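What you see is the complex with one protein chain gone and the rest in place.
Chains: A, B and C, in written order; residue numbering restarts at 1 for each.
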Amino acid sequence: MAAPLTSIRARLAGSNTHTLGLVALALAVAVLFSALNPAVYTSSLNIESITLSIPEIGLMALAISIAMTTSGIDLSIVSVANLSALTAAYVSVQGMEAGMSTPVLTLLAVVLALVVGMVCGAINAVVVAVVGVAPILATLATQMIFAGAAIAFTRGEPIYGLTPELTEVGSTTIASVPLIFWLFLVVVALVAVVMTRTGYGVRATMLGASATAADYTGIARRKVLFQTYMLAGTISAVAGLVMVMRTVSASAGYGSSYLLLAVTIAVLGGANPFGGRVAIWGTALAALILQMISSGINMQGLSSYVYQIAQGLILAGVWIVRMEGTRASTWINGKRNGQRDKPTPLTDLPYEEGQNDGSSRAAAGSGHVH
Amino acid sequence: GSTGGGDDTASPAADGERRIVNVVKLAGGDWFNRMAVGNDEYAAEHEVTVSQTAGDDSSEEKQIAVLNDLIPQRPAALTVVPNSPESLEAVLGRAQDAGIVVITHEAPGIQNAEANIEAFVNADYGAHQMDLLAECMDGEGSYAHFVGSLTVASHNVWADGALAQAEAEYPGVTRVADAISSEEDQEVAYQRTKELLATYPDIRGFIGAASTDVAGIGRAIEEAGREADTCVVGTSTPAIVGNQLESGSVDVITGWDPALAGQAMLAAAEVVLDGGELTEGTDLGVPGYESLRQDPEVPNSFFGDAWIDITNDNQADYPF
Amino acid sequence: MNEQPLALRARGVRKSYGGVHALKGVDVEVRAGEVLCLAGANGSGKSTLIKIIAGVETPDGGEIEIGGESVGRLSVTDAVDRGVQVIFQDMSLFPNLTVAENIAMSARISRGRKIVSHREAREVAGAVVERLGLHLDLDAEVGELPISDRQLVAICRALALDVKVLFMDEPTTALTWREVDTLFAVVNQLKAQGVAIVFVSHKTEEVFGISDRITVLRNGEVVADDVSSAFDHDSLVEALLGYRATEDRVLSTLPEHPAPALQVEELSSTDLFADVSFEIGKGEIVGLAGLLGSGRAEVAEAVFGRLPITGGTVRVDGQAVDVRGVKDALAAGIAYVPEDRLTQGVFLEQSIGTNLVAASLDDVTRTGGLLDGKRIEERVSSAIDELSIKIGSADDPVSTLSGGNQQRVVLGKWLATKPQVLILNGPTVGVDAGSKAAIMQILRRQAEAGMGVLLISDDVPELVSVCHRVLFIRRGRMHGEVAGDDVTVTSVRERLET
Partner (left out) sequence: MTTTTTRPATTRPAPSPSRTWARRLRGPHNEGVLLGVIVLLLAVILVVEPGTLTWTFAGDILRSGIVTLALSLGLLLIIISGGMDVSFTAIAIFSGYSTVKLMNELGIDGAVWPFLLASVIGCALGSLNAVLVARYRMETLVASLGTQVIIRGVLLAFVGSTYLASLPSQLDAVGSATIFHLGGSAVNVLVLPVIALCVALAFVLKRTSFGRSVYAVGGDKESARRVGLRVSLVQTRIYLFAGLLAGFAGMVHVVLSRHASPFEIVGMELNVIAAVVIGGALDTGGRGSVQGTVLGVLLISLVQNSLVRLGISSYWHMLIVGVVILVGVAIQARSSARGQHRARILEEG
């Protein structure tokens, strides 16, 4: 008898075919571009470039992926990351001016940046869990508030400078892979453990699968949402630290283009916006794939707009391939079992009775007030 | 050879030919297309292949990504117009570590570049705009200053320079509010101008920093029928506000020729690549950059003398 | 009756979902003016057959004739045009639209109008509601209605158009027996008008009360088909199960003087119920009966922390518990099997294993905070054995299980928390007779192990079969009780009626 732990993995496995598909896609992309320009694409400098670009966007996508597990979303990730980055830079600069010892200062900067992320996450959590605003709208508003606070605080000016230790972390490479990428992998692994092997992770997944059933199972909705948005805020703060370590500067306007990209990566990685699915490693893989493509397209001298188009096509394409795959296999099974008089015309397939409808049904059925 | 629109970043250089990549703020757009024209001209006259590239929007993170992807291709030099100089320091440092020469433009104070070539001293430029505005306003009245965004450094330096000049030289000229962000959007500049006209009925001057600011300002002024009693000065190009210069809703635009700025960067890059050194008085062989001034405090910072004032009378001379 | 023409004839209908063969070549016939009861255990394929004839699902094979005419590919609108109307098992209403619009919806679609008029919708709906002698607020949003009113709306919608073949897929689950009476009166009326009616219900009394003929499905095949008088209760149940099952009164042994497991004193909740007091001893199974909307579910939900308590006390094992939320109830040892299994009971798309441990995660968490895989595995397999849940793999989603097995998973989830008090709200609704008997047996076993059980049910024979005592509630207040040998089907019915 398989254990639920494996079944939690099996749920991943429900998307396991998905994850395998992503691995295949990653390999295909790597092979394609390596063949086109082996000297450049496989050079250690290129590997360094690719792995240097992934962590910040990958972490933000991770934060969104976690929110999606609970059938939410967090649009405030970039603003939170910037606030944290600004905090780290501000503390560093002020502290160094005051002549503080840099190791202490480094610790202080990191801790305060993380605290800022958690506080922002807690604010999101209050709006979502206590006030009861839909996450997409709540974080749409807080995103502006956090960015607005950053602008008001810095008067729009960037803060330049960081403690030597943090700068060092940002520029060190190990085996031609930047330290921050290894850091990213550690965070991904930790988050994967949290989401699949702790009570919180299972509760968050259950809540995302059906909020009503979660209520009747004694899963404390508010508490789990609080933990989720705090976790997302903290991960965004780590992304902010990565940003500031990479660029040795912080500004309120940095990373505005990351938001939709992060959502794209999370979805491509296998997160379900309707909740109930954990896709941590998939998200990391999706970030890798998109960065490899970006790098390859740049290498081929194609315009960055071509990369945009490719990004959209992949997002849609992965979905279509999955759908057509399912259709094909149902069709083939039908044939094999001799069960079918004629193939069902594609347009006449019944509307998917998936989680989608299940959740709308659940929402319709829950008229309880507490 | 070279083209605009960032279409051929890595076009293979003819054997032995030096390859330089020009990384600009945003792929496409008149300004950088004009810079690409300058690149082309330069490439035609020198033993060098030049291409231009950029991110798909004018964000620093995309620019960083583009630079990151370029480093492994090891061009001889990168000429960069940063969206945010501070954010680019680290990646430019990586490029230098990989043996690539880095020349920047519009990035005063940048550290990880062999040289930063400015068309002019930014604060002086702001002061110059104030001179133009004050002259138009007869030294009397209030004005508002638009910047593309509160996070664009050069725009804010210009705004500060203009304000300092007004305080020093034109006691009758006052600014009505903090610098106003147009979000690099003509429509926003237009809206804010209407609000300013309503809120400060006797406002007489406007300065715009983003190239579309004056277009939006001018449109609002035209609609309000205030062409005659207001003065609009700002950084822009005839391609954007030619009509409004004609109608008088915009009075003077200032700027510099991106084609020449691009060429100046290329020339500077070649000086460094050839083992030379940029110093006070270096002649880059590009109009306006014939005698560079070096910043005494920031040795890699050089200024040309390349600003231009464009009015309706001379706009035909500047086809960009 | 047999002279009447065939209204509907399905032959050799097949349908499979992935690997599940829901229908394996089913033949069904109904004549005009006849009430056919489609009987079958959970998952036997009744709803699937109905969906196919309604044009909602596409069959893999088979032939369908409506009104003597063979139909090829059938769409929902084709079916409606041929006079087929369905009251779906899940009602399939629009929670965001008004009662009037819900009722008039199919009429509007079938008329193919481009422009709609709200007055017309109200007229159409008003006419049906009046014809059925119902009182429904036509302008209320369906999402705000109690479940019984929604069921009535679904019935009205099916009758808004001219109907020749009417399918009723478990239309009575949410109705009180009085409303069921009204519905049956309507059915008889329609029958007199020559409408063919296909009726699905798990309640054998209803089946015998209304049907002329019974077709029994088992595992997607027709196993019996005859006039109703050819069956009696036992033979019908045997036909659907394939073996004998009984519903006799079998009580678990009760200690002489049971210590109280749950004491509810003067409990109130604003607008819902007031001064509710009762006690359940350890080892006792107590029924709570009342009409739908009498407050019986609300009392249970308040004790479980899902509704605010505005007065009175709850004691578990003699200790007063301040129940402010589900967490408090759980901590005190109260478990609750809710009314709506699909939305409240299970996490449909999550695995069986995860569902089984969802309420007791803290027990399977190691000190470090990580889940203990081995302990989970033991728990899951012992629950599956103990409750004899029929599954392929514990990794499969719960949605792949039949209703009865899903309900066992819900029970398993709660038994894993080792509760002192188990409250069940309609645990056998839509569950076949075999699973029903098994669930009752589980309750008896748990009671004998010292648990206090509160069973809320509409199914009077079921209450009689397991309860030591039955409490009554009416309009939010307690309304007496019957105990011991006084618990009979007749006495409970009488109490409910007065």
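Everything that follows uses one rule, which is that a contact is a pair of C-beta atoms (placed from the backbone, for glycine too) under 8 Å apart; a residue touches a chain by one contact, two chains touch by 3 or more.
Just so we're clear, the structure is a prediction, and the values are computed from it rather than from any experiment.
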Partners of the unshown chain among those that are drawn: A, B, C
Absent-chain contact - pick from A:L75, A:V91, A:I159 or A:M299: A:L75
Selected from A:L20, A:L36 or A:A316 as touching the chain missing from the view: A:A316
Residue touching the undisplayed chain, where the options are B:A98, B:C136 or B:A239: B:A239
Residue of B:N22, B:T212 or B:T230 in touch with the missing chain, whole complex considered: B:T212
Residues of chain C (touch criterion as defined above) contacting the omitted chain: 54-56, 75-77, 80, 86, 88, 92-97, 101, 105-106, 108-110, 112-117, 130-137, 143-144, 146, 148-149, 152, 157, 178-179, 181-182, 185-186, 189, 271-274, 293-295, 298, 475-477
Contacts of chain B with the absent chain, listed as residue ranges: 5, 26-30, 33, 56-57, 150, 177-181, 185-187, 190-192, 194-199, 212, 215-216, 219, 223-224, 239-243
On chain A, residues whose C-beta touches the chain left out of the figure: 75, 127, 131-134, 136-138, 140-149, 151-152, 155-156, 260, 263-264, 267, 272-274, 303, 305-309, 311-313, 315-316, 319-320, 323, 347, 350-353, 356-357, 360-361, 363-364, 367-369
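As a working rule, only the chains that are shown with their structure count from here on.
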Of all other chains, the one whose Cα centre sits farthest from chain C: B
Separation of chain A from chain C, taking each centre as the mean of its C-alpha atoms, in whole Å: 41
Contacts with 2+ other chains: residues of chain C: none
Shared interface positions of chain B, touching two or more other chains: none
List of chain B residues in touch with chain A within their complex: 5-11, 27, 51, 53-57, 59-62, 64-66, 68-74, 84, 86-91, 93, 98, 149-151, 153, 156, 181
Chain A residues within the chain B interface of the complex: 40-41, 43, 45-46, 48-49, 52-53, 56, 151, 155-158, 160, 170-171, 246-249, 251-258, 294-295, 298-305, 307-308
Chain C-facing residues of chain A, complex: 1-8, 10-11, 13, 193, 197-199, 202-203, 205-206, 209-210, 212-220, 276, 330, 333-334, 337, 339-341, 344, 348, 350, 355, 358, 361-362, 364-368, 370
